[in-house]
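To start, the structure itself, in structure tokens.
A single protein chain has been omitted; all remaining protein chains appear in their positions.
Chain nomenclature is as follows: A, B and C, assigned in order of appearance, with residue numbering initiated at 1 for each chain independently.
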Amino acid sequence: MFAERVRDLAHVGSVEIRTPTPAQSAAFFVDLLGMTQAAQRGDSAYLHAWDDYELFTVKLTAAATSGIGRTYLRAAGPDALRRRVAEIEAAGRGKGWVEDEVGLGPVYLCTDPDGHEIGLYWETERYQPTDALRPALKNQASRFPGRGANVRRLDHVNYLAADVAACSEFLAHGLRARPTEQIALDTGEVSAIWYTLSDKSYDLVYTNDWTGSTGRLHHVAFATDTREDILRAADVFLEAGIHLETGPHKHAIQQTFFLYVWEPGGNRIELCNAGARLLLAPDWPVVSWTQAERAKGQAWGLPTISTFHTHGTPPAT
Amino acid sequence: MFAERVRDLAHVGSVEIRTPTPAQSAAFFVDLLGMTQAAQRGDSAYLHAWDDYELFTVKLTAAATSGIGRTYLRAAGPDALRRRVAEIEAAGRGKGWVEDEVGLGPVYLCTDPDGHEIGLYWETERYQPTDALRPALKNQASRFPGRGANVRRLDHVNYLAADVAACSEFLAHGLRARPTEQIALDTGEVSAIWYTLSDKSYDLVYTNDWTGSTGRLHHVAFATDTREDILRAADVFLEAGIHLETGPHKHAIQQTFFLYVWEPGGNRIELCNAGARLLLAPDWPVVSWTQAERAKGQAWGLPTISTFHTHGTPPAT
Amino acid sequence: MFAERVRDLAHVGSVEIRTPTPAQSAAFFVDLLGMTQAAQRGDSAYLHAWDDYELFTVKLTAAATSGIGRTYLRAAGPDALRRRVAEIEAAGRGKGWVEDEVGLGPVYLCTDPDGHEIGLYWETERYQPTDALRPALKNQASRFPGRGANVRRLDHVNYLAADVAACSEFLAHGLRARPTEQIALDTGEVSAIWYTLSDKSYDLVYTNDWTGSTGRLHHVAFATDTREDILRAADVFLEAGIHLETGPHKHAIQQTFFLYVWEPGGNRIELCNAGARLLLAPDWPVVSWTQAERAKGQAWGLPTISTFHTHGTPPAT
Partner (left out) sequence: MFAERVRDLAHVGSVEIRTPTPAQSAAFFVDLLGMTQAAQRGDSAYLHAWDDYELFTVKLTAAATSGIGRTYLRAAGPDALRRRVAEIEAAGRGKGWVEDEVGLGPVYLCTDPDGHEIGLYWETERYQPTDALRPALKNQASRFPGRGANVRRLDHVNYLAADVAACSEFLAHGLRARPTEQIALDTGEVSAIWYTLSDKSYDLVYTNDWTGSTGRLHHVAFATDTREDILRAADVFLEAGIHLETGPHKHAIQQTFFLYVWEPGGNRIELCNAGARLLLAPDWPVVSWTQAERAKGQAWGLPTISTFHTHGTPPAT
């Protein structure tokens, strides 16, 4: 029975990344990814990718260790936000309203079953370029940097979770996200699942945390306009001494062209390009990959790197 | 006052293109764009781009002259379809239900104020590859062709219209499409306007028909995964003796990387690539370009080619 | 003491590849690499890459097993050819003149110390396209195929050799090739060495044959215009069920962007792209890589695949 899609949340707005090496991490995002700093407050630098329309893309926060802070999701409108809040409160996952963030109006906080904090909001400050960053074309948020990887915008967040099934349930019913692909082990357990809020093929992903820890991050991904941007970025990272974990290559799942690196603070960062792939079908069936299919590695035969199953942030204790 | 977006129509599904040279036109779409023939009925060949999930992308119909037939738009669900039908009927633009198309269930027909026929539908047959066309990766509709331009999917349709304002009104209220960019002449008249149904920056476009004719086509566009695909396609078209009208270059409006050619039947076809650009903001303000801005030509300085304002299909009489 | 370079040999002209599966191998070169058949004689198909100026690029010969036949090297002129012949005869490596090859005049045969047969020639038949293959631009050998990997030309041949040092000596003094990079083991032994005849950074390569066999092939490489051609080719190979051995990735040595596959007959084929890299310096010093440097894998961290050290053709007995 087809159930019409509820699209109360429009897209991932921004994400907070914690780092024990704030200066080096900021240099990574600015010099190597091509972002600019849009604001600074307390221990946090607010960094902007050149075509994100909101004030910031990444809130980079100095901390004792690495990991992910809040993920901010923008609602489709004020009524849509109210609908989500009501449903999340009813499910007992709500933490209430705050108004404590640069560039954002009231934010409704909640947590997924793994403890990752998620903030829902409608009101947002549009990015306003300074004269030096004003773009030549007015349908663009800010000037094209011509620097490093030139990431255009935030793409997706991939969480680690002790209980993927519970988190999946929260995404599907609390946030009304839509699953698009998954890995189903031979035991029947879903070990990873990809969810979308938009027409992109995924925005939020859960992967089983092999350590049983909670609240950890697998990676945050940023989109480039071309695969060539990612090949160029590989040289940029090589020269800068950044750890290139795996790639560039093409995923079998979701078919994303990817490169994974570890920013200086230890967090895994992905550069990704989907080409012209979108999931426009309102009734897209979840594509389920078996353990045997998964064992084949990536699309062009690259074995999945072992650190994909051992490295998350913060480090498990 | 913000009005929450109604997304009753999910995306452009397919389009009928008429041609006086059906064999040569079919060869263009198959050999040069990389499509395959999925079905044949009467005077029409149904052609499929490799990653469209529905049965066909283009219905190519032998006819006395060139031009566009129906544009098919898929609804977001059966209830969404009913809502659109009710609103269109109330506006007096409806023509009733038919069930006469390969691969589609009931189709509700209507016309825009310029006479272009539009069919709305929910039920659709998923593309099922033959063994020879079965893809290696199961999250893909059919085998990657490795041929010509390798267009991945239909991207958008650009109509010519005698009365752009009336058509714009129909798109906004009848179809609940959302305007994203426009050209506003010094007289205040909007001479072209870009509308989206999805998270793409445009799906349907109206441009003023300088001849005062009605029901004509400016171009149909197909998306490639990379800009390099379009550069390669330029060589393919050159070798095949296809008229390259303008490009490859980058539009200022919408920033699309483009190449325009005329298929053998005379219809203008665009290859386009948007990179990672999407319009994810639920409150995206329409970007309006002035006559002076428009006079600057395309993004990197290419003058807009004169035939853009003289060639449409069918030829004006 | 600088010795002026002798450039009596201009470039690698063509290579004979043996296959136990001639029909499938021909389909690989034609359908997937984008070559066309230029001639046929006996058990051999003569295949032409679209911008090679001579009659053929690959002589594909049906045989009991895989491997490499003659490598043809074109002289810089008739006098240059005579000079090479004199020197090779003096060194006792000559086998005399034959005139037995399609499209070539008199060929002087010799063998390297590992038994690979090499034919030197001056007279050659220029490729003449049929009407169907005539290019739109007359400074191009034949029509751009728009098919598969679209390889432009032969790039290099990498031999396996039981005694790399002896082969290296032959290349340096017999052929007057110039070494550009090498791997020097901790023992002092050079396990692989790259030689150029041209301004390209390499044309002929010797790698130590771990089996002690002689006369075997590591791979034959073809150049594409862009890295994107290679990324696209990876999808083409994936769909066709071709074994993708490793890549696409970038070599540390020579910095070539590469993809290795096994054609149906078992021979390893490389697609390569050097970007704008040329070795224009007349006094380029050989770049020597240590065992430790080599152990780091490829440029962006990909481990060198184990089959690189176990697979050669014909299979070692």
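Definition applied: a contact is a pair of C-beta atoms (placed from the backbone, for glycine too) under 8 Å apart; a residue touches a chain by one contact, two chains touch by 3 or more.
Computed from a prediction, not measured in an experiment: that's the story for all the values here.
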Option touching the unshown chain, where A:106, A:135, A:297 or A:315 are the choices: A:135
Of B:42, B:212 or B:301, the residue in touch with the unshown chain: B:301
Chain not shown: contacting residue from C:21, C:198 or C:211: C:198
Positions on subunit B contacted by the hidden chain, ascending: 227-228, 231, 234-235, 238, 244-250, 257, 259, 299-302
Residues from subunit A at the interface with the omitted partner, ascending: 32, 135-137, 143-144, 146-148, 150, 226, 228-229, 232-233, 235-236, 238-239, 241
Contact set of subunit C toward the excluded chain (per top definition): 2-5, 7, 10-11, 51, 53, 74-80, 137-140, 152-153, 155, 181, 198-200, 223-228, 252-255, 273-278, 280-282, 284, 287, 299
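By definition in this document, only the chains that are shown with their structure count from here on.
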Chain centre separation in whole Å, for subunit C relative to subunit B (CA means): 46
For subunit A paired with subunit B, centre-to-centre distance based on mean C-alpha positions, whole Å: 31
Contacts with two or more other chains, residues of subunit A listed in rising order: 227-228, 299
